[in-house]
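For this view, one protein chain was removed and the others were kept in their places.
Presenting chain A:
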Amino acid sequence: MRISRNPKKRAALSVTSLIDVIFLLLLFFMLTSTFVRHQQVDIAAPNAEGASGGSSPDVLLRAGADDQVTINGETVGLADIADRLAALRQAGGETLLVTATEDAVSQTLVNAVEAAQRSGFTKISVAD
């Protein structure tokens, strides 16, 4: 009698458990990853209190309330300071001093410093 050979059965890939694992991985990465893109602004911390500045700065920037910034005594909105600063930089300004009024918030201060850096000022110092 001829015995028929056992047909070799190929194990089916267990899809359910595979999906389980992939879902777990997906969950893990979804919960742990952050999608906020960060940036950084270098702010040269002010000199020790009571120290007098050396030479007077070329440009004086004062952050005020409501996103208003005063450049050399002239009040402009945050949106316009990049143009003003670029013009002052073109005119030969190099050193820039950033101060803040009593009611200015950090957002305005940091945006002012950011604009100053973007305009090409290399010597930016912060004072209060």
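Just so it is clear, a residue touches a chain if its C-beta (ideal position, glycine included) is under 8 Å from a C-beta of that chain, and two chains touch if they have at least 3 such contacts; residues count from 1.
FYI, contacts and distances are computed from a predicted model.
When the listed names "Cytochrome P450", "Biopolymer transporter ExbD", "Peptidoglycan glycosyltransferase MrdB" or "FAD-binding oxidoreductase" are checked against UniProt, the chain not shown comes out as "Biopolymer transporter ExbD".
Take chain A: the residues that touch the chain left off the picture are 8-9, 11, 13-14, 17-18, 21, 24-25, 28, 32, 34, 36-49, 51-55, 57, 63, 67, 78, 95, 100-111, 113-114, 117-118, 122-128.
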